[in-house]
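Moving on, here comes chain A:
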Amino acid sequence: MGPSCLRPTRFARLVLGIYGLSLTMVFFVFQAPDVALSEVVVSTVGLPVMILMALRKVRQQEDEQRSSGEDE
Partner candidate 1 sequence: MHITALTVAVPMIAAPTLVAFRHWTPRILNDVGATGVAVAVATLCALLLAKTIKNPFAYWLAGWRPSHMVTIGISLSIDPIGAGLATFAAILVTGALVYSWRYFDAADGLFHALMLVFLAAMAGFSLTGDLFNLVVFFELMGAVAYALTAYKIEERGPIQGGINFAISNSIAAYAMFVGVALLYARTGALNMAQIGAALDGHRADPLVIVAMTLLFIGFMTKAAAIPVHFWLADAHAVAPTPVCVLFSGVMVELGVYAIARLYWTIFAGPMAPHAEELRAILIAFGTVTALWGAVMCFSQRHIKRLLAFSTISHVGLFLCGIGLLSAKGLAGVATYIVGHGLTKAALFMLAGVLLHRFGTIDEFDLHGVGRGLPLIGALFATGGLLLAAVPVVTTFFGKSLLDGAAIDAHYAWLPTVFVISSMCTGGAVLRLTGRVFLGWGASEREDVVQAVPAREEEDEETATRDFTPRLMVLVPAVLLAGAIMIGLIPGAVPGIETAAAHFRDHASYIGWVLHGGRAHFPPASTSHLETYDYLYGAGATVGAIVLAAVTLFAYRLKDRLPAIVLSPALAGLRTLRGLHSGHIGDYIAWWTAGAALLGGTSLVFLK
Partner candidate 2 sequence: MNRTTRLALFGIAVAGFGFVLVDGLAGLPDFGNYHGVYGQVITGIGVTERHATDLVTALNFDIRGFDTLGEEFILFGSVLGVVLILRELRGESEHPNRHEADEHTFAGASEALRALGLMIVPALVAIGVYIVVHGQITPGGGFQGGVILAAGPFAVFLAGRYLRMKLIAPHMLVELGDAAGAAGYALIGLGGLVFVGVFFKNFLPFGIPGHLLSAGQMDLASAAVGLEVSGAFLVAFSEFLDQAVLVKDGSG
């Protein structure tokens, strides 16, 4: 259960960032500037920040569990 479980999610976060930007392009093509602006704002500023923090916290908890696991 090492950090390997996190490698796919870091990759998934990158994909989500690209996916958000491509959605923004689609919204421009659909002549929806308001929606494109909020999508770019959410998918580049909103979600990735929280996912990054959540991943960092999960990795931190894992290190603690492994360290507390070893010294028991």
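On how the list was made: all candidates are chains of the complex that A comes from, given by their letters.
Just so it is clear, contacts are C-beta pairs under 8 Å (C-beta built on N, C-alpha and C of every residue); 3 or more make two chains touch, one makes a residue touch a chain; residues count from 1.
All values derive from a computational prediction rather than experimental measurement.
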item: Options 1 or 2 - which one, within this complex, touches chain A; value: 2
item: Candidate 2-facing residues of chain A, complex; value: 32-38, 41-42, 45-46, 49-50, 53-54, 56-57, 60-61, 64, 68
